[in-house]
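What follows is a single structure, written as structure tokens, with notes after it.
Right, chain A next:
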Amino acid sequence: MPKIKTIGALAVIALAISLVTAALVFSNNSTLSALDSRLIAMNSTLNNLKGELSSLQDELNIVRASYYPLVIEDALGRVVTIKSEPTRIVSGAPSITETLFALGLSSRVVGADSYSNYPSEFLQLKAQGKIAIVGGVTTLDPEKVAAQKPDLVVIDASLQGKFIPALESLGLTVVALDTKSVESAKSNFQLLAKITYKLSEGVRIVDRLNTAIQNVSGKVSGSSPTKVLFVVWHDPMYAAGNGTYLGELISIAGGVNIAGNRTGWVVVNPEQVVAANPDVLIMSSMSLPMNPEQIFAYFRSLPGFENVNAVRNNRVYILTEDASNALERAGPRLVDGVYILGYILHPEAFKVQLPNVLAGNYTSYLGR
Partner candidate 1 sequence: MACNLVVDGIRVEIGSCKILDNIEIRVGGGEILAIIGPNGSGKTTLLKCISRTISPVSGEIIVCGRPAREYSNREYSKTVSAMLPQWPSGFSMKSYEIVLMGCRNQSTGVWWEGEKELEVARAALGVLNAMDLYERDFDTLSSGEQRKVLIAKSLAQRTGIILLDEPVAYLDMKHKLEVMTVLRALADMGKTVLVTLHEIDLASKYCENVVVLSEGKVVAAGKPREVITSELLSSVYGVEAVVKWDEEIDYPVIVPKTGRLQRGEISCLM
Partner candidate 2 sequence: MHAQPVNKRLRLSLYVITLSIFFSLAFMISVMIGTMQLSPFEVADSIINPNSDPVARSIVLGYRIPRILFASLTGFVLGVSGGVIQTLTRNPLADPYITGMSSGAALGAAIAFVVPFLPYYAVPIMAFLGGVSMLLLSIFLAKKAGAGPIGFILAGVAVGTFASAILMVVLALASEKSHGILYWLFGSFSTSTWGDLQTASAVSMPAIIFALYKARDLNILLLGEEHAAQLGIDSRRLWLLMLLLSSLAVSACVSFCGIIGFIGLVAPHMVRLTIGSDNRFVLPLAGFTGSLLIVIADNIVRNPLNPIAEMPVGSVTSMIGVPFFVYLLIKKGKSFGM
């Protein structure tokens, strides 16, 4: 009897297996047909898309071909025609160089001023001789510029505007940029992006700056404003006043500029500093006139400065090298500059305490 049971069980298993197999075969068949039909549908969609893509590409090529000549207006109100997509660009200022590199145009920069030193790729290209040095900040050698055979020369309007006639007489296309406010820094990015057909990169740079500004101003909005003086020289104290983009950044970062009652870059009398009693004193210089200890000692030596909050509370900050460049060059690194200012003026809001001397290593403190 057990045999019969076994056979019965086997029969049941065999039946079950055959049933399952039958079911599987049946269902496989139906999936297959469904997949088939989908494949066919997708193929046709793909073909449609391919057609669309190629027509879009054609359209794009037509647009791109007609993008140039591009007519723009520069900071001096000059109407400049960019004849074709620039491939050989000369930059007259570090901020311009940094913007061009951030736009991904490193291979197209063929000349720059002697102060440009960022990013490291720039230094490599310079060392390899792929980027020629064509002048300083206020000096530009038009012949050296012309020797690079550039199809675009971007210069600083206020410092190098005087070279425009000479450059134009050499048949060069010159665009002058000026930075009087944060807004103008942004429009400089956009203008360079527009000229070089790097529109989305331009949008990205501006967005990053906007985000930084929103972040910092949002964080500090709860704190009471910090009185600050931002100088680039110690004697006389040469300070950013009202109407400078640095003055604007100070208020974005929750500061009150004690030199803000006057416009432009102004000389501040130490007596004024004693009277205004700033909470923070920032000295920023690409290369310092003295070593940081000597600068701190100098500020401490000024009569009455022992009663100035910034000195009393050890809130005198020295920014140099890249830390200074991040603020003083209106390039894409303004993003860092905004954070540096925010951290210095409101350490309580960010829970970050920056050291009193900030140099090339500043990014390690930003922690972003």
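Regarding selection, all candidates are chains of the complex that A comes from, given by their letters.
In this text, a contact is a pair of C-beta atoms (placed from the backbone, for glycine too) under 8 Å apart; a residue touches a chain by one contact, two chains touch by 3 or more; residues count from 1.
In this text the structure is predicted, and so the values were computed from the model without any measurement.
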Need the partner of chain A in this complex, chosen from 1 or 2. Which is it? 2
Candidate 2 touches which residues of chain A in the complex? 115, 136-137, 232-236, 238, 262, 266-272, 274-277, 285-291, 294, 297-298, 301-304, 307
